[in-house]
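Just one protein chain is left out here, and the rest sit where they should.
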């Protein structure tokens, strides 16, 4: 891959570029959502796409999430590949029935004779100081639902490629965008062969403790690893990338090496993706684990008012506290 | 407690009696739902209650689950204690936003100054040979949601008491009724002091392996224990009763004794209540466990057509297979 | 005070089968011109065979061969009239009671029964042209309305592209598509948010769509008065759909108004709505006991308005002969036998089927669990043979 093809850009822009390329490549790809057209989305992720592709491919919809997902299903039935934007994580729930009882089940209801290549983009997570319903991490609801795929990029390069891979998938894909990192820049290789959509990535090699997370958690984990290094602890950081299915091989491989695992997530910990990883690793790596798998999560409360989000959201300190605890076994 | 106060009745009738008593005791208790009035519900759980209390206390609603939950919230704001029936598990999702973004959060949004004593009755689970959406186990979605309480009786006595305790609670309670067991009879002590709503119950004492489950899983676990006994394995059976919060003390106590745990549930296993129990027990009983916590669950597929439900739903054989596996460590 | 003056529901045939179009019907009379005796007889046959099918399925359920049956008895007029107005290129999104429509569009009725025997959640290949673009039944009340709207929107997008245009601004007029989408649902379903959102989206994008509500007066045990205080067709008018109420037991009314509205929809006239006043003569499903909640007089009253008997009288007056009716009766008997045979010999899916189509693409969890189940099942056979 030549250097000329590498461009430094923020994550929001990388998604925008990925969308643009997917739309240019396939005229059945359409975008739908609230305020995604003229405005380019409240986070400007779809900026300029309506001007380029027209309002028959970048559709501002009426204000109704069930309507957005339900219509996307009908569009998919006629060969379209709709990419729906949910404006904020907390507003996905009015569309919940269409996602879980319809979209997730329709491939099997049709015995695989029809596909439902619908992408649902969800800007998710905290750290933006916003009001209620604007900072949530609802991944667990969908990860529990058979028939959906869930992914979440943590870098600009992944954002660019994974949105295209999600659109190319013939299955429904929920695409969780770490909105607090929309403006975080990174190098994007515009050409080349990306990592598989559902692959866990080793983000930093270490040997004492494994930590795993996705989205906006990954930079926190890397920061924790940095701090730990200065204190003599070597942390291996895994970027989950795919929340459903989970690519367990790299996690198990790492745990077999370190014997210790900390799972970090912004979502409430009970019945969460972290619970699943902890349960599965504790089962599959039973003889390798030298300490219980520890979870660092949002508390089991509604996402608090912004002034408390710093306490609520796992930061490097909380990750390190758990790392220290696993080392104390 | 005198013997005269013990009556043998099916679970559906026990809930009916519990509802009747709660309504007689407190005229702010009202029932709402589709077909619960004249018809007495499609499972007849509310049979004869409209005739007794009137259609201003047993309300047949328009056909809209969001409308049912959303109105129940408004009723609760004026001091009513609404008990909502969702006709079948799979039809709860149109009401999902009102449950998770409103009902579950409203107590904290109000700083505790208003309470939301809403009960949501959900006939749930398989084993009735029904069509799509009629046999699901959606507990995980709600157990992940802060602000809700989830319980599920497995006996007629619990059914009678727990529905009353749920109605008496000042918090929103989701009441999962094992519909396949509606006609299973049991002794109900009509007076006396019931076990706490959120207590795990030891349903059978054993020493080799602990198994835990709720609702219609419990009789399956007891059956497995019976079979195991004849093969020389002593299984301790725990009836979870409360899905959120989970009463971990009896589980940990049992695991400290047996060193082995199998968690059984009808729901898909990924990111499930079983994942949470497995993760937590593996953490809290790290040094006691002699084998990994194993989960026996529905597969991670949509609930299959009825002819396959026998394969999908964990039965005593599948529980025993897992028991054997934990013993092989 | 009424806020709108409701016209009479469109009616051509009186309950006694006399052709006597009322005032509301006049505007649609031209739609019937193309119906010759052959066509009329075909429509009669549609209704009669569907009823025979329903009777057979009810019997099969009683005999333990089906977990459940959902009869359409009494609603055949509304269904057949509208379905016969659809063109082959139109798409149809049913609820779960549109057996007459399924048959007309080419679906083998045995496949419609499959989900009630518990062997599938679907039953037919919707991509097979032989099935007339008849989509799967949907059991979550009202949710198919949005799928239909999305499908109809895709028809608009296709037409937009074909016209070489790239925009679909807010407020734009409807566009000629030459194909339409019909969605069926019940009176109870009109209370669901999804059905209302579907009308809102349809109006917004001016989709080529016909919303067809069979107001059969009941949603299980709940009377339509609980869902609506005003005629349901007015809701659609409020959303800006063209909306008309018809005598749903008059197959000619159903045909004529559907035909006109579908033509209008295909030509760019935007979404349309029909409220067909009809009645569910049987139980909601075979699990239901309607005597618990409704009066026998009501049933008798509606039996007197039966869509089949009414139409029988009419086509006799138009020249249909006894031999025709004898042939239909024979066909009905044959259909019943075919259904029975098909149901009794319906294959049970392989265990592995559960995992096969959850995802369109490879999925490690499906592969792992399918393999586990196979090993597990084999362990018994091994054990048994050992």
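As written, the chain order gives the labels A, B and C, with residue 1 at the start of each chain.
Going forward, a contact is a pair of C-beta atoms (placed from the backbone, for glycine too) under 8 Å apart; a residue touches a chain by one contact, two chains touch by 3 or more.
Every value quoted in this text rests on a predicted model; they were computed, and no experiment measured them.
Touch, as defined at the top, links the missing chain to these shown chains in the whole complex: A, B, C. Considering C:35, C:87 or C:237, the position touching the chain not shown turns out to be C:237 (whole complex).
Here one chain is not drawn; of B:46, B:61 or B:87, the residue touching it is B:61.
Interface residues of chain C facing the missing partner chain: 3-4, 170-171, 190-194, 196-197, 200, 203-204, 206, 222-223, 225-230, 234-240, 242-243. Within the complete assembly, residues 27, 30, 53-57, 59-62, 64, 66-67, 69-80, 94, 97-98, 101-102, 105, 107-117, 146-147, 149, 169-171, 245 of chain B touch the chain that is not shown.
Where chain A meets the chain that is not shown, the touching residues are 34-35, 37-40, 42, 60-64, 66-67, 90-91, 93-94, 129-134, 270, 299-302, 304-309, 311-312, 317-318, 321.
Keep in mind that, in the parts below, only the chains that are shown with their structure count from here on.
Inter-chain centre distance (chain A to chain C, centres taken as mean C-alpha positions): 40 Å. For this pair, chain A with chain B, the centres built from the Cα atoms lie 31 Å apart. Measuring from the averaged C-alpha position of chain B to that of chain C gives a distance of 36 Å.
Residue positions 66, 94, 97, 101, 105, 108-109, 146-147 of chain A are each in touch with at least two other chains. Residue positions of chain C touching 2 or more other chains, listed in rising order: 120-121, 140, 193-194, 358, 365.
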